[in-house]
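To start, the structure under review is shown below, and the notes come after it.
Excluded from the complex is one protein chain; the other protein chains are retained at their positions.
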Amino acid sequence: MPGTPSARYAYLGPEGTFTEAALRTLPAATHAELVPAASVGVALDLVRRGEVHAAMVAMENSVEGAVSQTLDELASGDPLVITREVLLPVEFALLVRPGTGLAQVGTVASHPHAQPQVRRWLAANLPRSAWQPASSNAEAARLVARGEVDAALAGEFAAARYGLVVAARQIHDTPGAVTRFVLVARPAPAPPPTGADKTSLVAFLAADHTGALLEILTEFAVRGVNLTRIESRPTGRGLGRYSFSVDAEGHVLDPRLGEALMGLRRICADVRFLGSYPRADGEVPAVRPGTSDEQFRDAQAWLAQVREQGTG
Amino acid sequence: MPGTPSARYAYLGPEGTFTEAALRTLPAATHAELVPAASVGVALDLVRRGEVHAAMVAMENSVEGAVSQTLDELASGDPLVITREVLLPVEFALLVRPGTGLAQVGTVASHPHAQPQVRRWLAANLPRSAWQPASSNAEAARLVARGEVDAALAGEFAAARYGLVVAARQIHDTPGAVTRFVLVARPAPAPPPTGADKTSLVAFLAADHTGALLEILTEFAVRGVNLTRIESRPTGRGLGRYSFSVDAEGHVLDPRLGEALMGLRRICADVRFLGSYPRADGEVPAVRPGTSDEQFRDAQAWLAQVREQGTG
Amino acid sequence: MPGTPSARYAYLGPEGTFTEAALRTLPAATHAELVPAASVGVALDLVRRGEVHAAMVAMENSVEGAVSQTLDELASGDPLVITREVLLPVEFALLVRPGTGLAQVGTVASHPHAQPQVRRWLAANLPRSAWQPASSNAEAARLVARGEVDAALAGEFAAARYGLVVAARQIHDTPGAVTRFVLVARPAPAPPPTGADKTSLVAFLAADHTGALLEILTEFAVRGVNLTRIESRPTGRGLGRYSFSVDAEGHVLDPRLGEALMGLRRICADVRFLGSYPRADGEVPAVRPGTSDEQFRDAQAWLAQVREQGTG
Partner (left out) sequence: MPGTPSARYAYLGPEGTFTEAALRTLPAATHAELVPAASVGVALDLVRRGEVHAAMVAMENSVEGAVSQTLDELASGDPLVITREVLLPVEFALLVRPGTGLAQVGTVASHPHAQPQVRRWLAANLPRSAWQPASSNAEAARLVARGEVDAALAGEFAAARYGLVVAARQIHDTPGAVTRFVLVARPAPAPPPTGADKTSLVAFLAADHTGALLEILTEFAVRGVNLTRIESRPTGRGLGRYSFSVDAEGHVLDPRLGEALMGLRRICADVRFLGSYPRADGEVPAVRPGTSDEQFRDAQAWLAQVREQGTG
């Protein structure tokens, strides 16, 4: 259905957000209906209720870190799975109404995540301006259009949508910053392995067990599975109680990852699978000696023979 | 100087924030001058410049998790150390102007951190209200006082400050939620060990080394040092590049913690010490056999004898 | 066939050895033909060639340690498996020709393994006697019978066989010493699990890999499999090149042991399975949380569902 006229995708709106830009990089989105949602939670609930095929949401940013709301929404409620990831360079522009000069900018609005990424630029170029939070960068642009603030920090692509112009480009403090978005759908078998895949999951620690994180990492390490992301999140049951949100190299159908997942399942209070999907960077993971698919298959055949015949 | 009339402490303002409430729990704050700061960064810079003795800032919340801005500010810039921690129950009230009834509340403002903690209450009690971000909960109260929004989510103590009244009490979704605040000062020798202490630090991974987190945890585990908090933070040098912000049980003067810190120092690109201080919960850690202070001292004496005499 | 008149079992001879005594503890040996062999290697070759059903050989002694010859013979040549183990207290007697008094004993013979176990007794009771090696304790008794030495250190049961008498009983230095014997047969499916089983194997390290033993132990530890014996043996390819002979708690059909064996198979140059068999001491192993049979089955079912449906 994706790619057909009837396909529907949700994203964190309003129109003009980086999330919409990420969604538009997908060929399947070209002819689809794109549905802005008021929050990550709303976007994911549209998926859960079957009102859209999938939703694009931000997962992490190379400067600001994890998007807690996305992690928490994926970790609770009805299960969802990630089927794609998209990496997008973060390139903030300062958007103003036509005719506004930098000297006239007294107030600047943006999503709170954006502010720390442009702090130094603002200090150097708009030292006297006041910052105001908005619920999204596109909403900030909308506030500019309505005259409620003087300028918005947003993607350049938002200017046309809100009748604004670009007063300054590429104003983020850290060059090369990247945001990672994921496309989230209802549970279904993962797309087939490509050889360069990631698997996301949430591991809930069993009780209040010191050393539990070390045990979790060991389950991965023993099977030669590398992690590309690990975030602790509070479980809401008190300080010091965590779950861990993890991205692992490999696909749920890989034997090494399958065995590691079973190990987690046994030692954790709960494990929530969040999908296997192709890596956006296409990087093929190095496989440690002793953990290749072929060695897993050989070992399984050997064990079967030992069990049946008493020798391998 | 703390506790004398001339002592000055900064906190995340404006007046009426939970952070101010945390600061006021300290006896030393009773007669001190309390200085509101516009942001965590501003509060810590006041400390760095010597304009205040210390600053109280929020570190983590049992529902929302780490306060990224605090972690990032402590991890960079001139060194600072934590000297105290304060745990404060999170008890949101809905503050309105006198005479406003619940039915008349169309807009609700709060710091973005507060909104997820009261989401269910809002959905049940103010289903048609719109939420607006504010730079702090106290600022939200100020906006109510000025008539810009109808209600604020804030601590009950903020009502008097802004001439508001409490329309609803204890409206947070998760009972028992707690926020942890820390008092931050310029580097100085840590307060003496109490037997129930914590040590905070940031470990910056060396290069892009798979398994580095496992190595860090092993350095602690081998010396029997338990961790009570671990957060990954992006280094800003690309996705997948992390530092780890850690709280460990024990004091920097404990031999087991000292040896673990030296191990980190050797394997990490950098380690930033963030202080040893008494635990707010007073919990005395269990010491694993083989890692007591006495066993460390005995082993050191034994090694010295082996080195000098060829036998222990 | 065992237990029928036609069953044949080999043991380290000649008649009167502790190994024969161990073999005679088996009900199946009562009516079987017992075949003395000149060495452990000869006994095992009789099994390999199908000339006997099984052979009893000594594996380890609580004072002298592993019987290297048995370990090495099991680790090379055509595969064999252990099907039973027998624990026998070591109770040496001093055997002499009738009429010989202690004062007349000038020479004492025994297998070299026996000598260190009675060293202190000999020093105290026969300080002027000279010790001579024999290829077995029973052979020592035979030498006494032939008048070539004055006394033999052997099991009391050997006296009748060689027309000798017991000059002293229970003369071993360490009370409670035990020798462990194993019954070795050609490869066949292991006897069914009893709930208190052991599995023996040899792990040959891959190349000259520092840390390889740590990796091997970790493969067991991660699956909660305890080891009851571990011996390093040279591979014959130079100092520092080892294989490890291991007894693990559990049965090859146990899921946790099966997964550990596959792990070894993947990281080792070779793994030789040496059988699963009931523990002679009947001790039921403690199973670490997260490694029970049921948890392994649950995790496998969960993974299958995640793979098929995208959620567990």
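Just so it is clear, A, B and C label the chains in written order, and each chain counts residues from 1 on its own.
Quick note on the criterion: contacts are C-beta pairs under 8 Å (C-beta built on N, C-alpha and C of every residue); 3 or more make two chains touch, one makes a residue touch a chain.
None of the values given here were measured: they were computed from a predicted structure.
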item: Displayed chains contacted by the hidden chain, counting the whole assembly; value: B, C
item: Selected from B:85, B:139 or B:219 as touching the chain missing from the view; value: B:219
item: Chain not shown: contacting residue from C:25, C:100, C:228 or C:292; value: C:228
item: Contact residue for the chain not shown (choose from C:77, C:106 or C:133); value: C:133
item: Where the missing chain touches chain B, by residue; value: 79, 81, 187-190, 206, 218-219, 222, 252-253, 258-259, 261-263, 265-267, 271-273, 275, 289-291, 295-296, 298-300, 302-303, 306-312
item: Where the unshown chain meets chain C, residue by residue; value: 41, 60-65, 68-69, 72, 87, 112, 116, 131-135, 174, 176-178, 180, 210-211, 213-214, 217-218, 221, 226-234, 236-242
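Please note the rule applied: only the chains that are shown with their structure count from here on.
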item: Chain contact graph, described as a line, ring, star, complete graph or other shape; value: line
item: Distance from chain C to chain B - Cα centre to Cα centre, in angstrom; value: 59
item: CA centroid of chain A to CA centroid of chain B, Å; value: 26
item: Numbers and ranges of chain C residues touching at least 2 other chains; value: none
